[in-house]
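Notes follow once the structure below has been shown.
Shown here: the complex without one of its protein chains, the others still in place.
Up next is subunit A:
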Amino acid sequence: MTVTSTPPETGRRPAAAPIANSLTAGRLPKGASWTILGSVLVVSAVLFGAIALTTGEFNWVGAIVVGAVLYVPAIWLFSSIVEGRRRAKDRLVTALVTGAFLLAMIPLISVTITVLSLGLARFDADFFTMSMRNVTGEGGGALHAIIGTLLMTGTAAIISIPIGLMTSIYLVEYGRGKIARGIRFLVDVMTGIPSIVAGLFAYALFAIFFGPGVRLGIAGAVALAVLMIPVVVRSSEEMLRLVPNELREASLALGVPKWLTIVKVVLPTSIAGITTGIMLAIARVIGETAPLLIAAGFTQSMNYNMFEGRMQSLPVFVYTQYANQGNPAEAYLDRAWAGALTLILIVMALNLIARLVARYFAPKFGR
């Protein structure tokens, strides 16, 4: 690498040539980092090509990874030669920070590709119309698990939305002093309850009434509600806080009672954000496996009754298909991956709809 200095245009000041372009002197030319990245990748590819001659298989993932890793010292070396130590460090950190982001993309892309490629094998009509009752080996489906997931998540939502919403209203509109601060702190701590502890709690609660060994759909719903309430409270609270105080004051000044102000002014203004928060909360609990495994158990059959018998759910279906593989094992694994694909599609759809609701139904302030 040499510094290219442009020749002076007029020739009147030949002595000034070294500083003719002082702003870019002592800097790597534009695009140099890309050139270095490309050449390092080529070097790495050649290296792995040499290995491929002996093993007969070109490991292109390894080539890219090694090339990317080599880029970090390479850019530091070139930059410290041309630009000095401080800029070299800056470039080094830039490379590392970008690398951290790309590193995090690897699992996301890998999960997406794997779930799509392996999940499509059994992503058929049977999968959505049949249960696993009397199915050994191939065939069967996850209808009982999908119904169970909908029932339990729906019940959890029915329990936690009123409690969560009213709690956030209390925190924003009424709560003052120690009690409010205590509740807010406990809500924050509650978001961190491990999901399996929620499952154990629901089991312990229902075991007192129904005896040990109880597994019920409603117990699973209670476990999910424990996980869902704090999420609903947090998101609704934030949305209620966004409502401008002028709206409340205008309504109160007209003599409207406080509760009517909340119901008719505050809630309609923030309903889009609250809906988004609730949908994200549902998306969070719909993928929970551990609490349902503990509290609702697993079964091969359809069960519409929340208060009697075990109830299958989609995440637990995925887990049991993997954990209790029969013969042939592929049939079980295919069902597990198809279940995983269904689950991810549901979660993604909920996330997407939530964002769309937030965008299109948000209140328009100003004019």
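Everything that follows uses one rule, which is that a residue touches a chain if its C-beta (ideal position, glycine included) is under 8 Å from a C-beta of that chain, and two chains touch if they have at least 3 such contacts; residues count from 1.
Keep in mind that, in the parts below, contacts and distances are computed from a predicted model.
Looking at the choices "phosphoenolpyruvate--glycerone phosphotransferase", "Phosphate transport system permease protein", "G-protein coupled receptors family 1 profile domain-containing protein" or "Ferredoxin", the name in the UniProt record of the chain not drawn here is "Phosphate transport system permease protein".
Checked against the hidden chain, the listed residues A:A204, A:A250, A:A329 or A:L356 yield one contact partner: A:A204. Considering the full assembly, A:L260 is the residue among A:V42, A:L120, A:I158 or A:L260 that touches the omitted chain. Of the listed positions A:L103, A:I158, A:A250 or A:A329, the one in contact with the omitted chain in the full complex is A:L103. Against the chain not shown here, subunit A presents residues 86-87, 89-90, 92-94, 96-101, 103-105, 107-108, 110-111, 114-115, 118, 162-167, 169-171, 173-175, 179-180, 182-183, 185-198, 200-201, 203-205, 207-208, 212-213, 226, 229-231, 233-235, 238, 257-260, 262-263, 283, 286-290, 293-294, 297-298, 315, 318-319, 322-323, 336-337, 340, 343-344, 347-348, 351.
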